[in-house]
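Removed from the display is one protein chain of the complex; every other protein chain stays in position.
And now, chain A:
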């Protein structure tokens, strides 16, 4: 009666975006990321004043910038995570094209900021590192190609994606940026693995990596010096690694106290590559273990959620994003504890850096978009089962 009198209540045939997002998003991962971001700000307070002092800025200049970029990164994260996988894929392909062109023009238009590798575009108020944006979008594109190859009569997407990977790796090595090159290669490798790589091929690739490493060691001074530094059993206390090790030891379990750390004054990269050393020195092992646990939770949880995923594209893309994120964090921390040779790599969401933060926000946003709960054809299974 009521309907007849007042007309029907307007009902949208789709669920409102926000409630749906909240219902389906992986809140655990989201929480972990927000905590990581908070820790990043906290450590930025500790690690960046020396840099600001060196460059003649207000002590918390870099913290303010980090907050601004972080805000932007969070907005990007939320927006991306609300998108549908299809929309994510479309935007990412466009973004990939843009980032790839930017990467190609780096040798002409880029700047090296006196660090010996041309990796950045200087925009005046900020610098942009195209490879940071290239990484996540590349994962989407490669996943798309691989997923397409799994269709009957689909294109040879695995081969295409491999060629694309090699092209990007070539450009990155030219900069030289072996770290990002390795990450891209690794991301593709993981996706290929999950997409069903034959075992023999995997072993052959491991061999290729070894050979490639040897060649790089012999031909690149930059690379060789770092490996030598790693293989040398005793640490020269005046190297970055020496300082970092010392800082971790000084920190002990509970740290030397907030603001009491010394390593940030000696390490040029304390706010980026060696931020974990600052964390270890000032807040001790406790905070470091929390950070590690957060990264591990994000990666492992995402991978487990992806196990249920039936759409090959989403599965592959999610895997690539999660693994890249995890490996980057692991390499950064592994270097500080001398498990891995020295390699400049930022700690996602914690290290200072505009491009790195925003790109990280986008990447994690995409990951969250892919790991959202969605119908996986369970009903179909039941029906099919009944049919059989």
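Methods note: a residue touches a chain if its C-beta (ideal position, glycine included) is under 8 Å from a C-beta of that chain, and two chains touch if they have at least 3 such contacts; residues count from 1.
Going forward, contacts and distances are computed from a predicted model.
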Name of the absent chain as recorded in UniProt (options "Glycolate oxidase", "4Fe-4S dicluster protein", "Coenzyme F420-reducing hydrogenase delta subunit" or "Cell division protein FtsI (Penicillin-binding protein 3)"): "Cell division protein FtsI (Penicillin-binding protein 3)"
Which residue from A:143, A:317 or A:333 sits in contact with the chain not drawn here? A:333
Touching the left-out chain: which of A:112, A:151 or A:378? A:151
Using the touch definition up top, pick the residue from A:25, A:43, A:99 or A:288 that touches the left-out chain. A:288
Where chain A meets the left-out chain, the residues are 150-152, 190, 193-196, 237-238, 242-243, 245-246, 248-253, 262, 266, 280, 284-285, 288-289, 292-293, 295-296, 299-300, 303-304, 306-307, 310, 312, 315, 319, 323, 326, 330, 333-334, 337-339, 387-388
